[in-house]
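Sending over a structure as structure tokens; questions will come in a sec.
Only one protein chain is missing; all other protein chains are in place.
All chains are identified by letter, namely A and B, in their written order; residue positions are counted from 1 within each chain.
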Amino acid sequence: MVLPILLTMGGLVFYPLLSTAWDSLHRVNPMQAGTPFVGISNYTRVFSDVEVGQAWLNTFKYVVIAVFAETVLGVLAASLINQLKSGRQWVLAAVVLPWALPGVVSGVIWQWIYSPGPGLLNGLLVMIGLDYEGHLWFNDSTSAMLAVSVVHIWRMLPLTIVIVLAAMQSIPGDLYEAARIDGASRLVMFRNITLPLTRGAIAVAMTNATVSAFNLFDEAIVLARNSLETRPILLQIYLEAFKKLNFSYGMALSLMVTFISLAISLGYVLRIHRSTRLD
Amino acid sequence: MRLPKPNLILAFSVVLMATTSGIALADDAKPFAGQTVSVLLPSPQDANMAADFENATGIKLDLQTASWDDVSVKISTALLAGTAPADVTEFDWSWTGQFAAADWYTPLNDTVDAATLDDIKGSTIFNVNGKVLAIPYTNDFRVMLVNKKQFADAGVTVMPRTLDELVAAAKAVKAKGIVKYPIGLPLSATEGASTSWYLLTKAFGGDLFDKDMKPLFTAPDSAGYKAMAFEMMLLKEGLVDPASTGLKDSEINETLFAKGLTSIMISGEPGRLGAYNDPAQSVVAGQVQAIPVATESGKTRSFGLLEGLGIPRNAQNPEAAKEFIKWMTSKDYQIHNYANGVLPTRTSALAELQQQGKLVSGEALVEQAPTVEALFPSGAPAWYPQFSLAVNTSINSAAKGEITVEQAVQRIAEAAAEAVKQ
Partner (left out) sequence: MKEPRHIRLGIWAGVALLLAWSLLPIYWTLASSVTPTVEFNARPLHLFPEHPTGEHYLRLLGVLDGHMGGVDVAGEFRLALFNSILTSSAATVLCVLMSLLAAYAFARLNFPGRQVLFYAVVGTMAVPGYAVLIPLFRLMVSLRQIDAYLGVTLIYVSAFLPLCLWLLKGVMDTLPQSLEEAARMDGASHMRILFSIIAPIAAPGLTAAAILTFLGAWGQYVVPLVFSPKNTKPLTVLIPEFAGKNFVDYGLIMAGGSIAIAVPCLLVIFLNRYLISGLLAGSTK
């Protein structure tokens, strides 16, 4: 009964994973004969490669922006929805919607919103009297990074909301009741009850946010093509492998991304775990 | 404008027709009648191609078409996979080095005769170590496209021959408020940004590499450096739309030039003129024409981005495939196919179209044709895709003001060195 799953996973995940690790220590390029052993040179090359360095930097920026925004906005939005007495289900369905859409299609939708001529964003800004007619959001590295991040946040925020909201809903109501009798304000209750009791869920949400920000690809390629200023590491890997045909270099990069994103996620979990234990 | 001046015809005949020999399209025997050949080409192609080919040779044609990008992906994935994408496929000039290094295509030296190779001058760029890997079928060399009505409205009557005159014309158009951004120039991280820079490098009288593949574009007085500085100047002067940092060449062609929103395409494709001058599909019909590439010195230069036909190593029916290539690159078919926006690669076919007065902007094309050079005289190197990516990425960054021209050329040179090393 477990045979089908083991065959599929073995053939399509474990075998390729080992193969990635093995090949990243060799030179694999369909344009060149042979696959000589090159040690860790595919890994050390990263440090002298300007494009790859820039792509790493961009990815770290995306991670910081996305995780911060998704956590703060997600906790806020979840507590808002948690206050609703009626219609909570419908609000939740509407909020989840962006997450369910294909990433590239979100990219295309936002590309249209950002477009200088007929775009919604410039149109709205002009409508409220600002001089944004024909403004180009992608001609400045900061605003381009932010524009790509906004689309990613739009898509991934729902996941944080759902996770945090579920944790909030499981907090027993009498805790708040007791606090209210003690005369605690909403803010105090949020800080002393809600936050500590949803900490675990927030850590889980942050882990998800981190991993998905490391995986950012669709939004960037649709909105800004190969532009170096917004190019995340995954797009760099794609270009290395399928444009430049440096297979083994691409593999070394993808393993590095895997380890770093796992390490960072683990970091949150441990940290949150420790601080909850102290409480 | 319709009829070329006699002296031009004369010059043209001397330069181009000297090499022409009669193209006898096979004999009447149809040795492969009843067989089928599969062909993979970018769309669009002639709607009646299959019927015409079967009439001529008796061979059934299984034609698959897709956009150039799709065809490119399909061919490279199939070849990496060790299968033949079709019996005959598109073979772009830029793939030459990669495909030759991987030995994916059958040499066509025996397929076509010497006279044909001589008539199709561009075939040399598909010649790697004496092996002709593909026969060019479409002649995409670059010219400049201009909107002469907008020029006339701005008081520009003499077509620019130098880059200074070009800039002056653009400024005149802008000053009159005819269009906001008179020059169309892709600056996005896509292939079109690379090819425009190559063309301007030629226009500044230089080349990209020397014989030993050492970059020639890093010194501030080099043509490549000046070409990039020129692009940034056009952007800063407001002659190029700042949104070009996000636009491909095809988008600038279709959404700006073909809509009358820009007056000059720096790196223009002559094949598109037919469609632009067709009132049924274009709002600028009758307004646009080609001019020889304006250069710093006034002596025009250009380069070819030829697309050829090749036969993959493990094609199922290579003999019928050869027949198809002979047929599609024949003089008669090239003359016929011009109506579909495919500019002939045979100088004899070009000459005949010009004599019949059918060539749109014939004069300019006739003047440009003999000046067409190969970007890489010994064929595109295997590392071309990697080099080109560095070129357009750096141009894109420079256009957004993230890096200086000096840093951009430096990055390109580094990428080229890295690419050559491998």
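Everything below uses one rule, namely that contacts are C-beta pairs under 8 Å (C-beta built on N, C-alpha and C of every residue); 3 or more make two chains touch, one makes a residue touch a chain.
Since this is a predicted model, take the numbers as computed values, not measurements.
Looking at A:Val46, A:Val126, A:Leu146 or A:Leu197, the residue that reaches the missing chain in the full complex is A:Val126.
When the whole complex is considered, the residue among A:Gly53, A:Gly117 or A:Gly267 that touches the unshown chain is A:Gly117. Interface note for the absent chain: among A:Ala205, A:Ala224 or A:Leu239, the touching residue is A:Ala205.
By the touch rule set out above, chain A reaches the unshown chain at residues 1-2, 4-6, 8-9, 11-17, 19-20, 23, 76-77, 80-81, 83-84, 89, 91-98, 100-113, 115, 117-118, 120, 123-124, 126-127, 133, 154, 158-159, 162-163, 166, 186, 201, 204-205, 208, 211, 214-215, 217-218, 221-222, 234, 237-238, 241-242, 247, 250-251, 254-255, 257-258, 261-262, 265.
Operating definition for what follows: only the chains that are shown with their structure count from here on.
Taking each chain's centre as the mean of its C-alpha atoms, chain A lies 41 Å from chain B. Against chain B, in their complex, chain A makes its touches with residues 29-32, 50-51, 116, 134, 136, 138-141, 224-229, 239, 243-246.
Of all the residues in chain B, the ones that touch chain A in their complex are 80, 98, 101-102, 188-190, 242-243, 245-246, 382, 385-386, 389-390, 392-394, 396-397, 400-402, 411, 414-415, 419, 422.
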